[in-house]
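Here is the structure we will look at.
One chain of protein is taken out of this complex; the other chains stay put.
Should a chain be cited, it is by its letter among A, B and C, assigned in written order, with residues numbered from 1 in that chain.
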Amino acid sequence: MKMLKSAVLGATGNVGQIFVQLLDNHPWFQISAVAASERSVGQMYPEASRWRQPVPIPECVTGLEVLPIEPHRIGDVDVVFSALPSEVAGKAEEKFAEAGYVVVTNASAHRMDPDVPLLNPEINCDHVPLIEEQRRRRKWDGAIVANPNCSTTILTLPLAPIYGEFGIERVMVSSMQAISGAGYPGVPSLDIIDNVIPFIRNEEQKFQNETLKIFGTPNKAADFKISASCYRVPLWMDICNLFS
Amino acid sequence: MKMLKSAVLGATGNVGQIFVQLLDNHPWFQISAVAASERSVGQMYPEASRWRQPVPIPECVTGLEVLPIEPHRIGDVDVVFSALPSEVAGKAEEKFAEAGYVVVTNASAHRMDPDVPLLNPEINCDHVPLIEEQRRRRKWDGAIVANPNCSTTILTLPLAPIYGEFGIERVMVSSMQAISGAGYPGVPSLDIIDNVIPFIRNEEQKFQNETLKIFGTPNKAADFKISASCYRVPLWMDICNLFS
Amino acid sequence: MKMLKSAVLGATGNVGQIFVQLLDNHPWFQISAVAASERSVGQMYPEASRWRQPVPIPECVTGLEVLPIEPHRIGDVDVVFSALPSEVAGKAEEKFAEAGYVVVTNASAHRMDPDVPLLNPEINCDHVPLIEEQRRRRKWDGAIVANPNCSTTILTLPLAPIYGEFGIERVMVSSMQAISGAGYPGVPSLDIIDNVIPFIRNEEQKFQNETLKIFGTPNKAADFKISASCYRVPLWMDICNLFS
Partner (left out) sequence: MKMLKSAVLGATGNVGQIFVQLLDNHPWFQISAVAASERSVGQMYPEASRWRQPVPIPECVTGLEVLPIEPHRIGDVDVVFSALPSEVAGKAEEKFAEAGYVVVTNASAHRMDPDVPLLNPEINCDHVPLIEEQRRRRKWDGAIVANPNCSTTILTLPLAPIYGEFGIERVMVSSMQAISGAGYPGVPSLDIIDNVIPFIRNEEQKFQNETLKIFGTPNKAADFKISASCYRVPLWMDICNLFS
């Protein structure tokens, strides 16, 4: 199989660095371009990223120059991964989709758009055809596909066989989430060392809404009851990421 | 009001040290005696305890010699606080009650005995008369009174007004508990640093059973449904203890 | 002895909160006024400070309104404690001294001024007369007196008897410093959890220069060799502060 060429948007941030780490030595993808905000453009990736992961910076990106987040600068790639912060992701990802790119995004900006598939592939790959509706409605050649929030991804996997076999009436879930999910600089250490913080902004709403969207049909959310409580705990990274 | 003289059993352990810390400068109680296992008997308390709390050792105990856990050695005290480990607490506390002492215990050994009041005083002080039944049945002059598990204590307080006003059908609760609750040496640091441990031995059962006993009548447990999940998190001490 | 009335500048920040905590129930001082930056002025102290210490907010400050950092607003106080960040401390403290206040500052801005006493009182209270020189030279009625950096304070105490008895040729010191010293928001948790950071900006220079100033005469620094290495470690607070 031919390797697919990919670009990472927001590649210098903390989420972007995790994308780079996971794409290194990936059997399907190679990284052809990294893009980030004005502050980093023109620098080499190792300098611009100030690499903060507990593994060495992958060789595949050490020779890449950071490009601006502009479709015409990204060149010939098969897929665009977006690790952009939510406040800029919305507009930027639309421009790439309009320019014909397929954007797979970790940002929350488009997750709840009715014509954007929110995919946890083991569960709802039958939502993929929403892309056709998206292209028709928005008149573009590319597309936006979103993955869920980290906590939603983890919750929905064990719920799936239960939902399939028995249905679900009500979900009550508590999550204990590592600091890496808050990005960088993220959580001040004075707030979290020797502490648990019983609040993560917007997390509980995302957790609830995204779970119902994933378990729904392409056009209608599931309607069981779900109540989430999200806690920040003093860990560096959710174990699940370590083994990805 | 005259100060009440108290003894602390198991005073050198981690729970015993917290008792000593909380009784220091207490408006009702003073510490007249400290007792611990053979290993510590005859040593002065500061040496024997190898004090490990984040506040200095209280002056009230620096001049006390550690006594054996024997009723005839404790002398004239008004109340005996027990911080004994569960595996020795059962027998030892009975001997003190038989010898005429009122034992207030933090150990789990007698909590679920039908004739031992398990008190969270803001909620079920109407269980105190169980003492009379206990004395009658066991033919002793003293008594054993237990406080609940730490997590139960905290859970039952906010549940109480809800239970009183509306009743309760079902409780689902997750607890995130500090390492101090595991005693010393307790949790190995390799297990808990940068980690959350989704298991605390016997904790979930205690949590469930004790909650139902507290909300029951003196002779019959409450019968709502309750499901607890207990997690160990990398904190030193539950905040609630710090401010007690 | 009559209680001395004090004001705390920068009272809402992390260092200011420690000042408030240490002045609570102090045998000599009471807090009459709290001042902070524009953002907090006019709010009550509990709201403005968003209290972050592991002990409850002292009652003595719950009824105080936050004042601006202006001498004419502070009123009749005997001493002004400054917990201002260094970048604003320089000018602000001079204005208070000019207006006749005695300012005792924890900020680094004036520590190395030749006419400002840098006091670790057990060691160099013979530097106090520098105040006269300061008043003469600067033509003001108040004064500025500084305490050293936290690491310098701790180092100089055990060095003092050695210096007095034998003299010192050379000091090599490594410090492991808690996150509270970096203020709030301070160190990002992603940088420090499960890590040690071998760099604290400007800390090694302060450590070296201040130590030599303290061990010198009022007008001339000591001249032994000193080399410091400062490390940030994942602790909340230096133990020394806890017991102050």
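Assume a residue touches a chain if its C-beta (ideal position, glycine included) is under 8 Å from a C-beta of that chain, and two chains touch if they have at least 3 such contacts.
Since this is a predicted model, take the numbers as computed values, not measurements.
When the full complex is taken into account, the listed residue touching the unshown chain is C:Ser174, out of C:Ser174, C:Gln205 or C:Asn219. The hidden chain makes contact, of the residues A:Ile193, A:Ile214 or A:Ala228, with A:Ile193.
Contact between subunit B and the absent chain runs through residues 14, 52, 179-180, 184-194, 234-236. In the full complex, the hidden chain is touched by subunit C at residues 172, 174, 176, 194-196, 229, 231, 233-236. Seen from subunit A, the chain kept out of the figure touches residues 54-56, 193-194, 239, 242-243.
Keep in mind that, in the parts below, only the chains that are shown with their structure count from here on.
The interface with the largest number of contacting C-beta pairs joins chains A-C.
Separating the CA-averaged centres of subunit A and subunit B is a span of 46 Å. In this assembly, the C-alpha centroid of subunit A lies 44 Å from the C-alpha centroid of subunit C. For the pair subunit B and subunit C, the distance between C-alpha centroids works out to 42 Å. For subunit C, the set of residues that touch two or more other chains comprises 193-194.
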